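All protein chains of the complex are present and in place, except for one that has been dropped.
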Amino acid sequence: MIKYLSQEQTKLIYKSRAWLTPLILFALIMIAFPLSIDLFGKQTSDLFMIIIVISLLLTNYLAIDDILLEDYEDGSFEQFLTQNRSLFSSVLAKLIILIIYKALPLSLLTILFASVNNVDAFIFLDLFLISFFCQILFLNIFLFGSALGINKGGLLGLIVVMPLVFPVIIIFGQSLTLLQNNSSIDSFLLLSLGISFLITPMFSYLSSLILKMHLE
Amino acid sequence: MSNKIINKFASAKTYIETCDKYFLFVFIPSIVLIIAGWSWGIFVAPPDAVQGDSYRIIYLHVPSSIYAQLIYWIMAAWSAIYLIWKVKLAAYLTKSAAFVGLLVTFLALFSGSIWGIPTWGTWWQWDARITSTLILFLMYLGLIALHDSFNNQNKADNLMSILTIVGCVNLPIIKKSVDWWSTLHQPASITLTDNPSIDPAMLYPLILCIVSFGFVLISMGVLVSKIIIFNREKNRNWVKNYG
Partner (left out) sequence: MSNLIEVDNVHYSINENNLIRGISFELKKNEICHIQGVNGSGKTSLLKIILGIVEPTKGVVHRKENLNIQFHGHKLPFKGFLTLLQNLKLILSEDELIDAQKVLEELDLHEKLNLRFSNLSFGQQKKSFFASKLVIKNTQVFVLDEPFVGLDDSTTKFFQEKLQKRVNDGAAIIITSHIPISMPAKTINI
């Protein structure tokens, strides 16, 4: 597993374009949105809460983009199969690297922009955790989608998994509202932690199963 | 061994032959019953005290909303059968049910929007049940799009079945999550346990409509599945010799 992880890490590090794109897009959205509204009339912190889930959704869709596609098109997956390497492990490794190298920096950026938009400092930790778990779920679902639509482009995958995304958006949107009203969301965070741990191997397994079907 | 027995009795050929034999027994009642149900509901049933005549769209709206979800559960059952026993017929039926489900869900949304204009003053509202029905509509659409995007049909069957089952797990989650929103929709009027909160004079035609809608959908599903099966098995001898 360590070997898989380090391989995927090497691939991602040298592909700076893929690594930077979601981060830059996220920063651009965050810079652009206050400009589009009347800055003095409204509370930017309220609007920040509204826009955060959607911008995470967009950036994560972009982040997953060609994570599987590249290895599918250049025949790497076929090589894995013929060399008795586990497809599941390599998909899981990809996902974990993605979470560490993309979701984590994005969560940090979330905090940065939260402070820019006058969000109260004492909810920063909760906000960080919410955006992190939210992204883990998004990445899992989009991974599944990109595995499903791997030979027909990303849009098919997006359409197919959209119904899975909606509940995540609703629930995390609600949790942000609760957070804004100073309610405690510790139990929700605990639940998200549990779900993230469960869903990551599960969706990696499903995706590897689907990939194997696509290779036939 | 058991696979062989199942495949023999659940072959597409046996299915088509059975359907041909009994189709009229479903089709004729479906036409008669739907006409009876709708004319009873539209011409005989009394107008609503609050909503006047506009409520009569429930004779389309309620049956289609009920079947919109039911069909998905049926599809999930067929997908499970396909994945476990590799019965091809189950995959064909899943695909046909997806088309019927798409149509019914669209009808539910469409009739609901029409009903919404006089009662709520708007044709769309981000209400819990409307949203979940919309998501269901997208699920049917996604399943069909996924299946149609493959050249290798067996692969498409496999993926569609997996996705149907994943979506089936997702359905209760969607329901719970949209219930978080404060809901505008009236609570279900007819339940199996409580006394119905609807006048019997309106209820009986509604029940008739629900039953007849079931018949209509079954005959529609049979027709769609016939098209799909003939398309998929066109190189088989039994199809070439058919009719």
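Note that the chains are named A and B in the order they appear, and that numbering of residues resets to 1 at the start of each chain.
One rule holds for everything that comes next: contacts are C-beta pairs under 8 Å (C-beta built on N, C-alpha and C of every residue); 3 or more make two chains touch, one makes a residue touch a chain.
Owing to the predicted nature of the structure, the values given are computational and were not obtained by experimental measurement.
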item: Chain not shown: contacting residue from A:T44, A:S76 or A:N151; value: A:S76
item: Interface with the undisplayed chain - residues on subunit B; value: 151-154, 232-236
item: For subunit A, residues in touch with the removed chain; value: 7, 10-11, 14-15, 70-71, 73-76, 78-79, 81-83, 215-216
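Assume only the chains that are shown with their structure count from here on.
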item: Intercentroid distance (Cα basis), subunit B paired with subunit A, Å; value: 34
item: Of all residues in subunit B, those that touch subunit A in their complex; value: 131, 135-136, 138-139, 141-143, 145-146, 149-150, 152, 155, 158-159, 162-163, 166-167, 170, 173-174, 176-178, 180-181
item: Residue ranges of subunit A touching subunit B (in the complex, touch as defined); value: 144, 148-149, 151-152, 156, 159-164, 166-167, 170-171, 174, 206, 209-210, 213-214, 216
